[in-house]
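Note that one protein chain is taken out, while the other chains of the complex remain in position.
Chain naming follows the written order as A, B and C, and within any one chain the residues start at number 1.
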Amino acid sequence: MSIGIGVIGLGNMGTDHTRTLHRFVSGATVTRVADINSERAAEITAQVPSATAASDGLELIAAPDVDAVVIASHDSTHAPLTIACLEAGKPVLCEKPLAPTVKDAADVVAHERGRGLISLGFMRRFDPGYAELKAAIEKPLVVHTRSRGVQSCPEVDSAMSITGSAIHDFDTIAWLLDSPVAEVSWHAGRQSPRVTGLQDPQVMLVRTEDGVLSTVETYLNARYGYDIRCEVVCETRAVRLAEPARTVVDADLRSAMQYAADWRPRFADAYRLQLQVWVDSVSGGLPSPLAGAHDGLVASAVADAAIRSMQSGGEFVPVETPAKALGSM
Amino acid sequence: MSIGIGVIGLGNMGTDHTRTLHRFVSGATVTRVADINSERAAEITAQVPSATAASDGLELIAAPDVDAVVIASHDSTHAPLTIACLEAGKPVLCEKPLAPTVKDAADVVAHERGRGLISLGFMRRFDPGYAELKAAIEKPLVVHTRSRGVQSCPEVDSAMSITGSAIHDFDTIAWLLDSPVAEVSWHAGRQSPRVTGLQDPQVMLVRTEDGVLSTVETYLNARYGYDIRCEVVCETRAVRLAEPARTVVDADLRSAMQYAADWRPRFADAYRLQLQVWVDSVSGGLPSPLAGAHDGLVASAVADAAIRSMQSGGEFVPVETPAKALGSM
Amino acid sequence: MSIGIGVIGLGNMGTDHTRTLHRFVSGATVTRVADINSERAAEITAQVPSATAASDGLELIAAPDVDAVVIASHDSTHAPLTIACLEAGKPVLCEKPLAPTVKDAADVVAHERGRGLISLGFMRRFDPGYAELKAAIEKPLVVHTRSRGVQSCPEVDSAMSITGSAIHDFDTIAWLLDSPVAEVSWHAGRQSPRVTGLQDPQVMLVRTEDGVLSTVETYLNARYGYDIRCEVVCETRAVRLAEPARTVVDADLRSAMQYAADWRPRFADAYRLQLQVWVDSVSGGLPSPLAGAHDGLVASAVADAAIRSMQSGGEFVPVETPAKALGSM
Partner (left out) sequence: MSIGIGVIGLGNMGTDHTRTLHRFVSGATVTRVADINSERAAEITAQVPSATAASDGLELIAAPDVDAVVIASHDSTHAPLTIACLEAGKPVLCEKPLAPTVKDAADVVAHERGRGLISLGFMRRFDPGYAELKAAIEKPLVVHTRSRGVQSCPEVDSAMSITGSAIHDFDTIAWLLDSPVAEVSWHAGRQSPRVTGLQDPQVMLVRTEDGVLSTVETYLNARYGYDIRCEVVCETRAVRLAEPARTVVDADLRSAMQYAADWRPRFADAYRLQLQVWVDSVSGGLPSPLAGAHDGLVASAVADAAIRSMQSGGEFVPVETPAKALGSM
């Protein structure tokens, strides 16, 4: 028995999801795909014979052979498409962010009304390294995270570095510690002279409600590789992610392990496992173990606080928690 | 579209295959299982609702909802069950060894008559680490392999250490180098005093036809962990498997990475990918990219030469190659 | 030709210096030692036959067979003993801190009047790892340092954690970057419940004049080991200290490297090399390549700013630079 999945948006992320679902996920069939570029959709259906192209996201969501939906289209479309899924009563796995603003995210949460239909793509929670790290934590005191990439897209600005990259660390920290983020303080590293239009690197201090202090470094143009690190300093131990390399090459006076050039090889397993677990929950009619709409709202609220700290000179800014956000609606 | 798989033998290995097929492989449904212990079969069908129990392997092979067969039953059953699959015209993935003797293995190869129906479970070929290692080899000169386990089963003797464990290294070396093993020389390490009924550890020298010399250490009772290493020394570089740990734990004056206690976590990915690639080839009607019957025959011939070297005091013993073996039929 | 060295203070540090000078430094003879506990001095002279005990530090400094002085006595004695060396015209290697307050340190600097007689024991500058790290830096943007110990002495409070431990990182950062620290901001990690009388761990943000932002974590009761880390994130590369272990032990399902229990094994080479370079400069009549009085004053000023930030709730506090300090005299 297989459930039918529709994938909206066929950029890097949506294409990767489509291929992973098609080739590596048990119990799922990609039945529909949609992209604003119809040629792109045709390319994909040529490679994934089970899928046909829908003319747009709404048609895809309505299609009878679509049991559940993956949204990987432009960020600005996430909220309306997610709401369309809710209205169709179909489970949806939406890439982050859930919505462009905290208020919009809160609207989506309100629409969901606790039905648990929305899953958010915070895939690090399914990375085997992070899972092992979480299991090894005992009485945490301090966390250090590093998210470094090779090169950012030209349009990315300082705020997008936070909402697109640091947001993963915000979710990860709260998930690792089982404690929501209470406040954030933003600081500039020395500006990389190769980078324009963006403060890069950035360093944030994050205080969770349990009192743990985290340092979050985001450096999108680190150039040397896609490098994700996390260390949790506990009372009597420290735990960290190992370098995820599979081989060591001795050459040219160096003993070297390879970095990925982007997120795909680094998090391939996390994306696969996240999709598998999601498909299992959909076909079993069970609650999704993925991050949900509320987690997406919370992470956006943390990002919002970080941006306000950036704008106000680095002071600690309290996270306007979902409860408040919802209350203000 | 999903193909129906029958799994014969529900020990550790067969159970693991069944679960992996059921939970993590795209395009496959476990439709039948069989075990000499019918209670065991009932336990599994309770967990895998798509499967029903067959009364024995032959019934399973004949079942109309079985498109392809996995054989993980006792070693002594591999050859006859594989031949039954050949006679039914169904693709089969047989755990190693293909047969208890080189002659029996050659018989199976002869039965197959080049139809490519048989795949052999040399799963290391699908381990992402080994795949990366193979890709990085340039002009190899020397290979070093280490296969260490925590504890061997009570019935394992010195020859079974070779046919059950070292055989993986024999296949891996030939596959990594694209060159068959020409001769083997066997040597005893100092005997571990904790071990009886078995020379442990063992060290073998393996010469492939390309002239590369490999050292193969097999130590089934290394106690400290399940530890598989491989290094290929090339003309101007050396390449080796990295430690496959995902986290580092600092505690008790040590910075430590965890070893697996057995093969399951270490090669979970390799088994999953091997099954996925096999299922893909079966459903696509394509040649299997897995090791085949001929590879199984060759590896058994190398194991045979190693055992003869052990019996004769350590001299190099030429591998009686499949051609000769087949010629002698 | 050998110079005569007097060592004042025979606690852990002074004893270590005495033994290192005696056993491993070329061109130096320990001729005198002094400790407030005369039995302690007798123990040491029994082990170091070249040395005789002086009744106190001032007598030692005045002794004709003392060409140069090492001060490792109680922190409160550093300034007056250093000034006594200046008055005797003898080169002195003083353990940090140079003085208990910035003002006192500035007084010592004023006494020195640029003669270069004072060296400060910021031995990390001579650690081969740090030296290699410094050489590999290219266009630094962000620095991360971690100074963790097993257990702090009972009398240590939050300020002493800064003046005794973090001060090494303050000096190291400025030395690595060739840029003085401009401002510091202090933050509490979640308090380790095993620790009383001291905020532990602490996290500081340090901004140097070149714009580089550093995170400094100090955790004196980390329990798991004495662990010193430093990473410099540059424009297109990141450089960090390797784990300084010499062996890997595979046992008990772990692949493990050993941590030192305290600073002695970790920095034995740094202390030895620092003493050797200092002795060479003294016997050659050359300027000392060690950190000097001014560096000690600067580091104390940074520590002072960190303490004021701690007292004022974490805001960035500008370092009152030596120039200002001297100017205010």
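One rule holds for everything that comes next: a contact is a pair of C-beta atoms (placed from the backbone, for glycine too) under 8 Å apart; a residue touches a chain by one contact, two chains touch by 3 or more.
From a predicted model like this one, the values you see are computed outputs, not experimental measurements.
Q: From the listed residues A:58, A:110 or A:251, report the one that touches the chain absent from this view.
A: Looking across A:58, A:110 or A:251, the contact with the absent chain belongs to A:251.
Q: Determine which one of C:51, C:257 or C:282 touches the chain that has been left out.
A: Looking across C:51, C:257 or C:282, the contact with the absent chain belongs to C:257.
Q: Would you mind spotting which of C:3, C:110 or C:248 touches the chain that isn't drawn?
A: Of these options, the touching residue for the absent chain is C:248.
Q: Considering the whole complex rather than only what is displayed, give the residues of chain B touching the chain that is not shown.
A: 139-142, 144, 148, 187-194, 201, 203, 205, 210-213, 215, 217, 219, 222-224, 227, 233, 235-238, 314, 316
Q: Counting contacts across the full complex, list the positions on chain C that touch the omitted chain.
A: 1-2, 22-26, 28, 50, 128-129, 132-133, 136, 236-251, 257, 269, 276, 280
Q: Could you list which residues of chain A touch the chain missing from the display?
A: Interface residues of chain A facing the absent chain: 224-225, 227, 243, 245, 250-259, 261.
FYI, only the chains that are shown with their structure count from here on.
Q: Per-chain C-alpha centres versus the global one: which chain is nearest?
A: A
Q: Take the average of all CA coordinates in chain A, do the same for chain B, and state the distance between these two points in whole angstrom.
A: Taking the mean C-alpha position of each chain, the two centres sit 38 Å apart.
Q: Can you list the chain C residues in contact with two or more other chains?
A: Where chain C meets two or more other chains at a single residue, that happens at 224, 227.
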